[in-house]
Structure formats: C-alpha cells, structure tokens
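A single protein chain has been omitted; all remaining protein chains appear in their positions.
Chain naming follows the written order as A and B, and within any one chain the residues start at number 1.
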Amino acid sequence: MALLYTQEQREFIRMVQEFADQTLTPEVVSKYDHLGQCPVELFKPAFDMGLHMLEIPEEYGGAGLPYSTTAMVFSKLAEYDAGYAITLVSTFVALRSVMLAGSADQARRFADIIEPGAFAAFALSESDAGTDAGSVKSTATRDGDDYILTGEKTFITNGSIANVYVGIFRTADTGNKGLSAFMIERSREGISVGAHEDKMGLRLSDTSTVNFDHVRVPASNRLGDEGAGFKVAMNSLNLSRAFVATLAAGIMQRALDESVSYARIRSQFKRPIIRFEAVQEMLADMAIALETSQVLIHNTMTMMDQGNLVRKEGAMTKTYVTDALQRVVTDAVQVFGGYGVSKAYPVEKLMRDSKVFQIFEGTNQIQRVTIANELDKEYAGKEVGR
Amino acid sequence: MQFDTVFLVLPGLSLDESAGSLTSFALRADLGSKLEALVLPDQGDARYKGLDQVTVLESQALGPANPDGAAQAVADYIKEQSDALVLFDDTRFSQQIAVRLAAIMGVPAVTHVIDLSKKASILTVHKKVYSGSLIQGYRCNVPAVFTVDLTAVPPAERDEAIPVIHKEATVDDNDAQFTLSDQNQGPDLSTARLVVAGGRGLQDKDGAALVNSLAEQLNGAVGASRAAVDAGWFATSTMVGQSGKTVAPDLYLAAGISGTIQHTVGMDKSKCVVAINTDAEAPIFDLADYGLVADARQALTELIEKTAAPGSAEESN
Partner (left out) sequence: MKVLVLVKGVVDPGPQPSLSEGRLTSGDVVLDHYGKYALEAGLQLAQDQDDQGSVTAASVGPDSETALRDALALGAQDAIEVKTDQENAGLADILAQAVNKEGPFDLVLCGDQATDDSQGVLPAQLAAALGWPLVDAVDALGFVGPRLCYTSLLDKGAVKGTVQLPAVVSVLDTINKPRLPSFRLKMAAKRYQIKEFQAESSQKDPLEKLEMEEVPASSKEVIMVDSVDDLIRALDQVGIRLKKE
C-alpha cells in the first residue's frame, strides 16, 4: 500500500465506505448505469454527511479538510461509482472557483445555495468551444446594472440538476481576454435544459446541454472583473484536474480488486488462473499503475494544500493516471475472459467509465502542451551543459 | 460458598423444552445443591429427572407484559434462601426477568452462558462475545444470576414423580399489553427441525418468495439474514443471528447467505448445514456440511421442482 494513512484519514475513509456500502450497492449502481440516469434522490444522504463540501472551509459550512484527505475520500467513493463521485466533485469545484475568483459575499451566497443539499455546475464548454475554450461564443451584454446572458453550453456535468452555475460568457470581442465569469442561479428566468447526453460511461453523472435565453443577472453576480473569465476557468480546471485523477485511481483500485479476487477463484486446467504467468503479469502491471498513481496524486494534493497552483504537476498527474487507467481496465476485462464483456460482471462498466478521463478536464493532448510550456518557462535562463 | 438451592426459573413464553434442557444443563454443571424449578404461569409441565421440587408461582399479574412483577415475585420467594444461584434460559422475556432479579438481589449476572462449573466456592462461566467470534470467561464467588444459551442442549428425562407445589405470589401489575405475534403456517422457527433461510443473494422479493415456497413444501420454517430483513424481503421475526433468533435444526439450508459471523452465531449449532452461494469464498462454506456454488434463485427453483410431491401440480410461478 503506497500511502501511509493517518488515523483520521482512515476514519474518514471508513465513513464514506459505510455510506457507499449502504447507498451504492452493486444492484443500485447497475440499475442507474443501465438507465443512464443520475439518481438524484440518492444524494440526500451524501448531502447530510457533507460530502459535497468536504474541502470547503468551515465558515462556509464545509468540513475544512485538506485536499490530500478529500482526495482519499473521493478515491474510495469512485471505487463504487465514479459518476456519482464526479457529481459531488463538480459541485465543490464550482464553489471553490467562486471562492477564488469572487468576493466573500458571492462565495457566501453560492455556499448558501449548495450547503443544504444542492448541486452546482461549471458551464464553459460549447459545441465549438472544447479545448479551444477561448472561442466561447455565448454572450453577456451589459444592460444597466445587469447583464443579459445568451448562449448554449454543452457537455455540462450536472447541467440538468444544478441549482447554480458558474458560467463563462463573452463580454468583449478580444479573444481569451473578452470572457467573463458569472454565478447564475437556476431560478432565473430563461434557463432551460436541453438534451441529456447518452454516454458510454459515467452514466450516473448528468451531462446536459444548458440553454441561457436572455437570462438577466445583476452585475453583482459577475465573478471578478470583466475579462477575467478565462482565468477563472483555467484556475477552476487546475483544481478539478487533480480531482479527476483521484477518481481515476478509484476506478483503478476497483479494477485491481475485482481482477485479483476473480483470478484466485476462477480455475482452468485445474488451477486458479492467478497461477498462470500471463495473468500474473497483467495483475502486477495493474498494481504498479495503481501504486504509482496513488503516490503521484498524493504528492500533488500535498502541494495544493501548501498553496501551490500545480499547473505542471496537476497536468502531469491527470495525464499519467488517466492514461495508465486505460491499460488497467482493459486488462481487467481481459483477466475476466468471456465474463469480462458481460454486463453481469462489474469490469466492463469500469472500462466504459474510463475512456472519458483522457478527454475531459482538458484532453491529455492539451495537458502535454501545458506541461511542455511549463518546462519551457522553467528552463528559460537556465544554462545546461558541463 | 455452598449454594443451598439452585433455582431454575421458567417464565411463561419459554420454549417447552427449556425446562428439560435447563435441568440437564444444571445437572451437567454438577453443583451439588438442591435443584428447584420455579415455574411462572403458562409454562407447562416442568417435572424432569434430577429436580428436587417444582414450585409454581401463581398470580394473575405474572404475564409476559410484566417482567418487573415476575422478578419481584421470584425475589420474594428466593429471599428466604441464602446463597441462591439462579438460572434462566436466554430467551428475551427470561433475560428481562433475570437482569431485573439480579438488580433487586444486588448480585452479578452473566447472560448467554455456554458453560458453568464450580470448584470449591468459585463459579466459572463462559460466554461468546464479539458477535460470537471469541469466548469470554468470568469467575465469581458470590451468588449470581445466569441466563443460559440452551441451543442444542438435550433435555433431561421426564419424571412424573417430582413433587409440584403451588404458591400464591403477590405481584404488582402494570398497564402494558402483550400480543402474540401472528403465527405463520408451518413450524416455529426456534424449534423447527428444518429451516430454509435466505440472504442478499436472493436479489429481491421474488427470490424471497422462493425461500417461502421451499420451506412450505418441505414443512420447514423460514429464516433470513439481517441483510435480507433490512431489505424488506422477510419479517423481523424470521431473522436468524445475533440480532435475531438462535436455531439448531437438523437441517439448515442457507440460500444466498454469505455467512458473516453475526449470522452464523445464530445457526452454527445446526446439525447439518447446506450452503448455496455464487461466491466460492463466502464464509458460510466454512461451516457448511454441503456446499453448492450456484445462483440461489436458480437452485431454489430447482429444489422446489425436484422435491415436489409426485403428481402434484406444476409450480404456478
């Protein structure tokens, strides 16, 4: 086991385990995975426990846990279902980004909406603005003391269940620098939810199109200055990037658990298949991937706890873990043989849930660009050569 | 300390076999004292070989809704005797009376005792603790009250010659009301010779119905694990285990039960255990005599079909 857990961390992990054992039973997860539906009513006990506000400071109603501990809790939750976990992660990441970019009053208003038990969503992506987030077209037009927001946001996690959004809208034509961030309460007129994505995996996570049709918000809902929107988005992605790595590690752990258990029971040629070298290699590589992922995540989280913006480390963590995950889940299905592709067994879902991790929160291609750019900056002015 | 008399208290509601089993337990403990059975109303015939006397305490107020009254009645009767050792079976009502009696008498109590021995003036008892996974011993050299786990303790022989004395008891009544639970058809779970029990592996209420059908067909009682009861598939009264009943039938058929210790502590004295589970590593197989790795619902369906009386109509479901 890579990580040395403190007594307190063990207790928190046990708490979420007890919760998930009761709430996210295999039958329940399977049912909603099949339906492709977010089980909204199953979040009530999570809200009661405060799982949506774990790392939010206590004065905003959170538990004030460090990122490194929160990561462990969410990794454990992702072992049961990563889609359920990401629903909560997206919520607290949205709140955290408001705390970073907005005023204390805005943070308090946002927290007050979520704390009693509500979801939040980050509305950045559009049909023509994925990796190229700077090309967002949705507009925010100033009208007296208000802004009028118009546009369609796509692929929004929690899009149809959120009570409040952080949305990125264009206030000026100046590319990246023309974007502004707003907090938008669901109750405002003109917000409608469009198509719900029927996805390969993370099917318990709600992914929807959200339409803003001349939605009027007061200027006091703008987070930071006009033109700060791109930065708000990037800072938020910085945070969520590391967290999706922890969810990926949770899926990895589950894949390893299922594979080893199965290999010990399944017999062919009168032996459990774990005795065969070809299977042993797969299991060993899975364990190596998991161990290295856990250590990397923990290190990055610790840096975040120390206030580091982890631009490079977050990108590295996300890329490494989510790429490693693909091999792990593919091999998990392989270990299960024919049963691996059957929906009656748990591993095909893990494989389906995994692919999007290489894509969202910044594709692994763009992550590599980011890492290279950071390296470029780091080495500027350094002389190498003996 | 020599006990003048060892009292075996048999409250109403105790199993018919309690008297015989408690007597044989007391005899096995070889305490060297007079053995007197104290019967509270509705208990039936307690004349077993080895007893010196059976005393029946009579009062209208000695019903199952009044454990305080029963404890007081027993305490008043025992008061005359010095150094009394009092034994009960460990069914709930008996436990209620036993702990109250110990508190009135100001003596220690140990519950769910599985063995009792005496050496010089020291009593030693053992009981299961930590959900039945460990054994704890106690020693004491003063009078005490024990409730005894009589599972699989065979009854002593009957003896009609034991003298029976009736005594009027003065008991304060209370306002509580006792209602007998609905008796399902079929044998009572606590005493049935055959039990068909279901757990989470049944998946849903339809799976549970298969357990009921098979139990009925085999003329056995229905049992359930805590998980299955919590899921709403079986009544609480069918729960077997730490939070439910302890049974020791001739055959215990566990379908879709994983066999956590909280369950097995309630059935591990069964003579023959058959376990059906999809998980070959399930702990239930550690105490089974026969095991089948299979889906519980499928196996039950097949069992119902293959144990049906010849010529009977096909199962309608």
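As a working rule, a residue touches a chain if its C-beta (ideal position, glycine included) is under 8 Å from a C-beta of that chain, and two chains touch if they have at least 3 such contacts.
Since the model is a prediction, treat every value here as computed from it, not as a measurement.
Contact with the chain not shown here comes from a single listed residue; of A:Leu24, A:Cys38 or A:Leu65, that residue is A:Leu65. One of B:Val54, B:Leu87 or B:Leu251 touches the chain omitted from the figure, and that residue is B:Leu251.
Summary of contacts with the chain left out: across B:Ala152, B:Ile165 or B:Ala308, the touching residue is B:Ala308. Among B:Phe7, B:Phe25, B:Phe93 or B:Phe234, only B:Phe93 touches the chain that is left out of the view. Although one chain is not shown, part of subunit A still touches it, namely residues 8, 10-12, 15, 18-19, 22, 45, 48-51, 53-54, 58, 61-65.
Although one chain is not shown, part of subunit B still touches it, namely residues 13, 64-65, 67-68, 91-93, 95-96, 99-100, 102-104, 107-112, 124, 126-142, 144, 174-181, 190, 218, 236, 239, 243, 245, 250-251, 260-261, 268, 272, 274-275, 283, 285-294, 299, 302-303, 306-310.
We adopt the following convention: only the chains that are shown with their structure count from here on.
Computed centre separation for the pair subunit A/subunit B is 53 angstrom, with centres defined by C-alpha atoms. Within the complex, the subunit A residues that touch subunit B are 27, 261, 264-265. On the subunit B side of its complex with subunit A, the touching residues are 203, 279-281.
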